[in-house]
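Structure, as structure tokens:
Omission of a single protein chain aside, the complex is shown with its protein chains in their original locations.
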Amino acid sequence: QGAQQDPSLCTAPDVSAEEMELIISNWPGYIDPRKNPNGTFQTFQSQTGISVAYTDDVNDNAEFYAKVRNQLGACEPINRDMMMLTDWMAARMIGLGWIQPIDKAKVPNLHANLIDPLRDKQWDPDLEFHAPWQSGLTGIAYNAAKTGEVKSFEELLSRADLKGRITLLSEMRDTMGFMLRVVGADPKSFTDAEWENAIDRLRKAVDDEHVRQFTGNEYMQDLAAGNILACEAWSGDVIQLQLDDPNIKFVAPEEGLSLWSDNMIVPNLAAHRANAEKWIDYYYEPAVAAKLASWVNYICPVKGAREEMEKIDPSLVDNELIFPSDELLANTFDFMPLTDQQQVKYEGDWSDVTGG
Amino acid sequence: MTRRKGSLGYLLLAPAALWLVLFFVIPFYSLVATSLFDPSGSDFRGYEMTYHWQNYVDVVEEYWEPMLRSLWYGALATFFCLILGYVLAYAIAFKAGRWKNLMLVLVIAPFFTSFLVRTLSWKLILADDGWIVDFLQTLHILGADGRLLVTPVAVVLGLTYNFLPFMVLPLYASIDKIDHRLIEAAGDLYANPVVGFFKVTWPLSLPGVISGTLLTFIPAAGDYINAQLLGGPNQRMVGGVIQSLFTDANDYPSAAALSVIMMVGIIAMVLVYVRRAGTEELL
Amino acid sequence: MSQVAETKGADAAPAPDATYDGLRLRGLTKSFAAFTAVDDLDLDVPRGSFFALLGPSGCGKTTTLRMVAGLETPTSGSITLAGQDITYAKPYKRPVNTVFQSYALFPHLDIHENVAFGLKRRKAKDVDAQVQEMLDLVELEAQARKRPAQLSGGQQQRVALARALINKPEVLLLDEPLGALDLKLRRSMQIELKRIQTEVGLTFIHVTHDQEEAMTMADTVAVMNAGVIEQMGSPAELYENPRSTFVANFLGQSNLIEGRVLSRAADLVSVDMHGINVSVPVDRSHTDGDMGWIGIRPEKVLIGEPGEALDAPGNTIPGGVISDVSFVGVSTQYLVRMPWGQELQVFAQNTGRSRLFSQGEPVELSWRPEYAFLLDHAQDARAGAQKDDE
Amino acid sequence: MSQVAETKGADAAPAPDATYDGLRLRGLTKSFAAFTAVDDLDLDVPRGSFFALLGPSGCGKTTTLRMVAGLETPTSGSITLAGQDITYAKPYKRPVNTVFQSYALFPHLDIHENVAFGLKRRKAKDVDAQVQEMLDLVELEAQARKRPAQLSGGQQQRVALARALINKPEVLLLDEPLGALDLKLRRSMQIELKRIQTEVGLTFIHVTHDQEEAMTMADTVAVMNAGVIEQMGSPAELYENPRSTFVANFLGQSNLIEGRVLSRAADLVSVDMHGINVSVPVDRSHTDGDMGWIGIRPEKVLIGEPGEALDAPGNTIPGGVISDVSFVGVSTQYLVRMPWGQELQVFAQNTGRSRLFSQGEPVELSWRPEYAFLLDHAQDARAGAQKDDE
Partner (left out) sequence: MRWFRNNLVLLLGIAVLIYTFIPIAIVILMSFNDPDNRLVYSFDGFTLQNWLNPCEPDGMCGSLWTSIQIGFLSTLFATILGTLAAFALVRHDFQGRSSSNLLIFMPMAAPEIVLGSSLLALFVAAGFAGQLGFWTILIAHIMFCLSFVVVTVRARLAGLDDNLEQAAMDLYATPRQTFWRVTFPLVFPGILGAALLSFSLSFDDFIITNLNAGNTTTFPMYVWGVSQRGVPMQVNVIGTVMFMISILIVVGGEVTSRRRNAKLA
């Protein structure tokens, strides 16, 4: 009922064999330059003979959801074979039965090479529907040139000299995960009461105008321009910033880190599922993964890529934010899956506070 | 000027009307429907139509603040646009001579560059340690830790800037057709330029003023993106609320209800305004 | 006469002098791009006089008025009113109002408001009463609440008149203010204008194409041509004793006959006109060359059967033949072909006393010497005359 | 005369008949809200005639023309041209052009383009040549490339004239087409108009306030008043033999003197005028009441010293006293106060033959019976006369 579908009933005949094509929607700048003849993209096309229509029109999970819900909810095509969405959104779509299963036999590399911390997700324990594309850490970034180290979220939200000079991320799970930790709750499983606590704590910070803005990636601009001194940040971006401003530092807050991934998923009525599986398997070859990682600088979800990286760009091999150590990952949390009422309620509260 | 009776009117209106009915009225109808769905619905459980008028009450209680703010910001922006726009339109219409068309296009040309880029530029200009802020700080117009970004000032400025052409073009269109000899006559009859302006030029340009203010106020009050990029949590406008209710919270009924209220509210204000201006016949 | 003298004097010393209390234009010039509409124009309008400006279409009348009103900036020259220079004064600062040739009524105001405009600007008292009065005067009481667009041409013109007149300005510029009115209405408006002008002692500068109007109303008439003033003086003077062929032809009609000056006595100049000896008083002779144009007004010419005794001593010209007769209400107009081929105009009043002559009849013409005038032969005899297609 | 008859006939049978080849208006009415501008008007304009429409400002002339042109839809009534009903035909489908009182020139086109407009619409050949010709005719060759706003009033009016004239339409409506032109120019334009009209055999309907213009140019003149036609006929007829006080006063001037009808003979009506017995030809008497207004034109009145023999048999009125003298170019105008207190107007031509009388002198008046006319006493003796402030 509702917009839910049964993936097994809402399928299109797979025409991969006849037309060697593949249509992908991904986040912008999430792949090495496609024009580069020996980049991963061109190589895939030449190896497999599949021509890939690649659009980077995923700017935001919720926005993308709005873009496809009408179609998927009515079992209508969205003319895509694959898209990369963040855990919680992938989870929701899978829950809604909008996502086609991936044939285990066709993607050996995935099952072999996926790094352990990303396995056994509650919402898709044995990788039936999704395959992580890239992963990242959410933590704190600060400008060492302008302010002292910011060790914890607590500090970020209370330190006087930061008043009005910090931003938080505008995706609810990113920020609320930490807020729950700040009030001593566990994002993996928390009660409404704990949620209330966390949201109040945040509301207070907002009302004191301690928090300047809730942003997407704009925080990088502000951090670099000096409009803000510290902020909640994504690991990949910080690496980018560090390239020309070593003063920008990324810290794992005492509250912990949130580890997330954007996952390749295949929507209902996708016409080229087999080709999509080829794509997944290809990007789980360590060499390819390394090449990709060396460009996007996010956490590479593929075992053995680190070794490959030696050949490509040794400087990145020991970068914790690309190949995180186990101790770093030991202290990560992710956000519990929400029922749809919870979703509506929490997001509602959230947008009340953040102003959307 | 006399209005002709007869069916030709329908004929001329038909294409546009048809288009709007197909691609606006029908969607709008489904929007109204959505606003009456049971709020406990969701994509998982589906939505049922329970004529849940309570939705309206709820959103008003919940979001009256951003609503008022929107109207307020919209009004402010419209006001500033009117002042800036009138000067500009007047200059183009009466003073630009052979450069009319050029200036006219110059008004709009900046808006052929992407909105986002323009706004990024503004953020550069208004940056906390940009020269404008420094300047204002040295003048002590701004406090030492004062800033422009993420303040109502920035938001209204953004709105004013981005909707200026919507004011200038209609204004120009109607000022341009004023017979200059009438302004001369006013001068000849002891009206100094200021009085002459308010007694002759202004009333004759009313159609433009009306259109301009409508074109500016209506979208400005409904806008959210300026508030999001240049403002903070405390500057959010109702458009932004709707946006987040819709996309993030997926609370479609509330979003729809809020939209309907906003539209009806704005249109109501518009009509009142037009009556006030005593210019129904322009509608 | 006095004005002319002043103008002359001023030509010598063109500096606007502070003592003159009227309106004085000196060396006023207005050029539009290549075209010069008003050309180094000198003019003196005494305070409180009714001054008429006549001239062919396109000769620069409106342009001149617009410069006086301050609506057009002169290319060069100066305008002084009561001794102070107003050449560049803003229009609304000048005690001058205009009845625009194009009316320029405010379309968004009704008639009453249009007329009230000037008074309101100057915060006058009991505006409504005055407006009422003024509307009565131009016979538009009934239309007070109509918009200009709802009025007939003549009604609009009267509104324009009322709108300017009501302000009783020091100087009122009237640019063909009665052109669209029927005869009767025009006459009564003329009377009203004259009354107000004299009562309040205003200065009127009145542009009109109705010569009778100019003649009857004005103290001084100036004839303008191609941006310059040709002659200026009292109506009678201009009519009776024109100084140039243009004026002679433009004001009423004239018969201009070529002649050779025979002798100049103390008081009379005698001229040989195609073999006939005619004489012209000295003060009516405006040439010192030995050729000239002898001018005589058609209604001053007497017509009669050959040999019939016309009671006009001297100047009898025989051998005419009627070549055309036309009837015009008050009088009959004859064209008479003279022996030397020229056609002369003769007006005879239809008193029903002297009989009408018919085409082809031989006639004799005659006129009294004191009505003739002598003009410079260098000037074009047809200047200012109507160009009908010969 | 014929037209009048036709009108009469039509009144009886107002159905527009298909045989009439001219322009025929029947029961034409136009009301603006409450106000009726044209009121049940009947009019017949024979094909190819030059028809003049006279009337006081605001009497409905323009409105009538606009209805003929199709720019205003009649409230009621019908318009037929050459037998076919065009009451509701589209303007651009009618062989009718208009010279608008307000010119209505296209501001975005230059003069040449303005004049060429009509021809271009009808895909005429060698447009430019014709336009050139037409511009020469109105003496605007020099202005061909100016925009209307750059022209003087009179020049604009000439453009309006040229723009309509160039199309040589079956019916040309001229709404005061020469009002803003100086006398000379107006005269030559009149000649041109007349020439074109006769040459091409067009029908002209000409609204003018210049009575002389109407008199000299038109075959038929209609006098309109308050939305209706007062009288219609040849110029001479209207002038010589007006049927109503309005016409008598509106066309030229008239002395209207109260009188009591004594007897009506076969050819003469004799009337007692304040004790003096005067007679009026029957065909000039337009009343059958026993009171009436005796009308006489000022220029038909002879003036002389008491006892002086005036060669006008009968109708000598003694006891007049000159109460005012005014000089107007062609003639001198006297006001003579009669024994019964009324002031009569007398025009005497300045032939220089009869001497001028001065104010206060006693004089004797006289006129020939065949010039007098008798009007209905019920009518207002001042109707159509100028309302001067007595």
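Labels A, B, C and D are assigned to the chains in the order they are written; within every chain, residues are numbered from 1.
The rule we apply is simple: a contact is a pair of C-beta atoms (placed from the backbone, for glycine too) under 8 Å apart; a residue touches a chain by one contact, two chains touch by 3 or more.
What you see is a predicted model; the values in this text were computed from it and never measured.
Of the listed residues A:76, A:103, A:208 or A:310, the one in contact with the hidden chain in the full complex is A:76.
If you put the hidden chain back, the residue from D:97, D:244 or D:331 that touches it is D:97. Contact with the chain not shown here comes from a single listed residue; of B:59, B:77, B:155 or B:255, that residue is B:255. Only one of B:28, B:44 or B:202 touches the absent chain when the whole complex is considered: B:28. Where chain D meets the chain that is not shown, the touching residues are 69-71, 90-92, 96-98, 100, 102, 104-108, 117-118, 121-122, 145, 163-164, 167.
Mapped onto chain B, contacts with the missing chain fall at residues 1-13, 15-17, 19-21, 23-28, 30-31, 34, 84-85, 87-88, 90-92, 94-96, 98, 101-125, 161, 164-166, 169-174, 176-177, 204, 207-208, 210-212, 214-215, 218-219, 221-222, 224-225, 239, 242-243, 246-247, 255-256, 259, 262-263, 266-267, 270, 282-283.
In the full complex, the hidden chain is touched by chain A at residues 23, 25, 27-30, 33-35, 53, 55-57, 59, 63, 66-67, 70-71, 74, 76-80, 216-218, 220-221, 224-225, 237, 240-241, 243-245.
Note that only the chains that are shown with their structure count from here on.
Chain centres here are Cα averages; for chain B and chain D they lie 60 Å apart.
Note on chain placement: the centre of chain C and the centre of chain D lie 25 Å apart, centres being C-alpha means.
Chain D has no residue in contact with two or more other chains.
Within the complex formed with chain C, the chain B residues making contact are 179, 181-182, 184-193, 195-196, 199-200, 203-204. Those residues of chain D whose C-beta lies close enough to touch chain C in the complex are 32, 54-58, 61-63, 101-102, 139, 150-155, 158, 175-176, 179-188, 191-192, 195, 209, 211-212, 215-216, 236, 239, 249-250, 252, 299-300, 302, 311-312, 326-331, 347-353, 368, 371, 384-389.
Chain B makes touch with chain A in their complex at residues 40-47, 62, 66, 120, 123-124, 127-129, 145, 147, 149-150, 228-229, 232-236, 240-241, 243-251, 254.
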